[in-house]
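And now, chain A:
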Amino acid sequence: SAYELVMPSFDYRTGPYAPNGIPFANGYHDYLMMLNERDGGIEGVPVKLVQCETAYNTKQGVECYEKVKDTDPSRALVVQPLSTGITYQLIPKASVDEIPVHSMGYGRTSAANGKVFPWIFNFPATYWDQAAVFVKYIGEKEGGMENLKGKKIALVYHNSAYGKEPIRTLEKAAEKFGFEFMPLAVDHPGQEQKATWLQIRKEQPDWVMMWGWGVMNQVAIKEAASIRFPMDRFLGVWWSGSENDVLPAGDGANGYLSGAFHAPGDNFPVHDDIKKYVYDNGKALGERDRIGEVLYNRGLIAAVYATEAIRNAMKMHNTKEVTPAMVRDGMEALDLTEARLTELGLPDFTIPVKITCDNHAGPRKVAIQQWDASAKKWSMVTDFYDTMNDIVDPLIEEDSAAYAAENNIKPRDCN
Partner candidate 1 sequence: MPDPEPAPNGALLRVNNIEVIYDHVILVLKGVSLEVPEEGVVALLGANGAGKSTTLKSISNLLGAERGVVTKGSITYQNENVHGLSPNELVNRGVVQVMEGRHCFEHLTVEENLLTGAYTRRDGRAAIQRDVELVYDYFPRLKERRKSQAGYTSGGEQQMLAVGRALMARPSLILLDEASMGLAPQLVEEIYDIVKKLNEKEKVTFLLAEQNTNMALRYSKYGYILENGRVVMDGNAASLLDNEDVKEFYLGVSGEERKSFRDVKHYRRRKRWLA
Partner candidate 2 sequence: MEGDRKFGDPILEVQDINLSFGGVTALEGVSFDILNGEVRAIIGPNGAGKSSMLNVINGFYHPQQGQITYKGKTRRQMRPHHAASSGIARTFQNIALFKGMSTLDNIMTGRNTKMRKNLLWQALYLGPAKREELEHRDFVEHVIDFLEIQAIRKTPVGKLPYGMQKRVELGRALAAEPELLLLDEPMAGMNLEEKEDMCRFVLDVNDQFGTTIALIEHDMGVVMDISDRVVVLDYGKKIADGTPEEVRADQRVIEAYLGVTRDDN
Partner candidate 3 sequence: MFYREAGQFKTDYASDQALFPIAQDRWFVLAVLFVAVAVVPFFVDDYWANAITLPFLIYALAAIGLNLLTGYCGQVSLGTGGFMAVGAFSTFKLTTAFPELNFIVVILLSGAITAGVGVLFGIPSLRIKGFYLAVATLAAQFFLVWLFNKVDWFLNYSPTGQISMPPREIFGILITGPRAAPEAKYLFCLIFIGIFALLAKNLVRGRVGRSWMAIRDMDIAAELIGIRPLEAKLTAFAVSSFYVGMAGSLYFGVWLGAAEPIEAFGIEQSFLVLFMIIVGGLGSILGSFLGAAFITLMPILMKNFMVDGLQLAVVTAKHIEITMLGVLIIFFLIVEPHGFARLWQIAKEKLRLWPFPH
């Protein structure tokens, strides 16, 4: 019997966050199916996609993990928990089980430190990078970082571990650049935000950032439009920048900005292949006209990273029967250049990624995209910005050191 590459997919197609979980899961699924249909898998070895529904719930995530991790024949090659809560559960577990975890743009930021977290990856960027980039972008728009002094920047955040992520970075930045930082928490699920936006109306911040999720995003954007807050001064994290978030606000959302580490749209060659091999063959789970949505592309790029890591592993270990440990090696040596991306049908889709033993967060660059309400389209409006290493790096160092101390981990040597 032929070897198969087990790739679990932790979906959440039910529960309060399903609207976001569905496109992501579809993107992930479609890309892998496309590989199977077009190339017979990765380097000819078929991918066995194991779906498991977590409903974005930590406990169900744990159950999924335990259920899929030892799936024959290869065991789970790489796990994408798709929820910060689940990621935290899996960090210690997967490290013991020796299964690589890729929390792409979420999870524990300090996992960027590969020395402390040999099994955890969070490239291409972390929340702290995102926060830093927002500050940079604002500085640029204000005509220079020095002009940040005396400005007021609010953060509307989901009152959870996820939402609280950028606070430290922003506090540090506020200290450094002299702007006033104003955090405003919104409770789950976030249907009622009147108080928050009344405060914003009163305090009149110059900029508002948002770390939101699910229905909270939609309501926030609507409220912002209602109080006539200028949309081009309203920045959402990459999880607050999908079609779902802006569509309900209609024209009011026009000009809204969000972070991104990949392009939106379905006009890349890979999408054509997906339509041809997956949709035309009736293997799709989603609807054709939703291909290329922001979260769809995010699922797709996650699949690309994972499969490239597997390809890498095959090359490095010179076998087609890779194991999770080999995939970890493959991931640690990932070098996804623009040329390779073009080969994959993703020209100009995202920035190149290079992972090393000690850097599991990769390039840590973020771009900004903007919503055009009349065309109902997102489009990238900036280049990729670098993070602010002087602010973020010490934070990563500090937190990973704390983790290492708490758990008696001796950071490995990466040379």
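FYI, a contact is a pair of C-beta atoms (placed from the backbone, for glycine too) under 8 Å apart; a residue touches a chain by one contact, two chains touch by 3 or more; residues count from 1.
If you want to know what made the cut, all candidates are chains of the complex that A comes from, given by their letters.
Since the model is a prediction, treat every value here as computed from it, not as a measurement.
S.K.: Pick the one that touches chain A in this complex: which of 1, 2 or 3 is it?
M.R.: It is candidate 3 that touches chain A.
S.K.: In the complex, go through chain A and note every residue touching candidate 3.
M.R.: It comes out as residues 11, 13-14, 51-53, 55, 57-59, 62-63, 66-67, 69-70, 84-85, 88-89, 91-93, 95-97, 108-110, 159-162, 164-165, 168, 188, 285, 395, 399, 402, 406-408.
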